[in-house]
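All protein chains but one are shown at their positions in the complex.
To keep things simple, chains are lettered A, B and C as they appear, and every chain counts its residues starting from 1.
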């Protein structure tokens, strides 16, 4: 599964994307796995209310299922316009 | 007193402006005087609800006083923009 | 504040660029442009009559009122009179503000007042002849929100 990071999430984790092998069934389970990895992931995912997630380039919720998903992206609230 | 006509009011009366000698105290009195003049004035002022009036280039009501006013204009509802 | 009542055409894009470039402290610029629309599919021309003197005064009054009501940096209004062909631009307003809500609201406010309170009258000529455009109730009603 491709996992992408943007804005300060990318900066905290230190890379823009990576391939992750996971059995996680939901976004929340994937986040829990990532947080256990290293301090930088723990720092990036500490406050989920400050994060947004997209599955295959569509905004989704943290309890959304990952079945069939190829691309997960984590980022802060958007500031376009 | 200068009296100006615009749009179909101008067309019905047949002139864009004229100087009127009057003792009328209000717009309504002036309109009553003009209506008595000729058929074309009667036709132009037949339906006051379809008319607007400006006194010295400011929108006003038909019961507004004419004292001190130099320029009266009659026209249909505006259609700018 | 820049207000122009003129017979000759104006270059919408050039005016919009000049207006926007003048305000680096403003984050939001909104423009509105009115175009002669071929409604009945047979419009030959539109004639716009106005009240010289009062027109400029009324536009200036409404522009000043907009600057008072909204947090605005600047206002531009250009309105043409005379004979226009379908597709030609009748008028434009532009507003610059620190934030988008003020820029949008001020432009809508100016348009609502321009429609019903600035002394312009439109006459359309089609194959069937010429007729004055009637004022719309919805334009009068739109003023109620301000």
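Worth a mention:
In this section, contacts are C-beta pairs under 8 Å (C-beta built on N, C-alpha and C of every residue); 3 or more make two chains touch, one makes a residue touch a chain.
Since the structure is predicted, the reported quantities are computational estimates derived from the model, not experimental observations.
Every shown chain touched by the omitted chain in the complete complex is listed here: A, C. Within the whole complex, the absent chain has one touching residue among C:53, C:82 or C:98, and that is C:98.
Within the entire complex, the positions of subunit A that touch the omitted partner chain are 4, 6-8, 10, 54, 57-59, 73, 75-81. The missing chain lies against subunit C, touching residues 11-18, 20-21, 23-38, 86-87, 89, 98, 100-101, 103-104, 107-108, 111, 142.
Keep this in mind: only the chains that are shown with their structure count from here on.
Per-chain Cα centroids separate subunit A from subunit C by 48 Å.
If you average the CA atoms of subunit A and of subunit B, the two centres end up 72 Å from each other.
Note: centroid distance subunit B to subunit C, computed from Cα atoms, is 26 Å. Contact of a single residue of subunit A with at least two other chains is seen at no position. Looking at subunit C, no residue sits in touch with two or more other chains.
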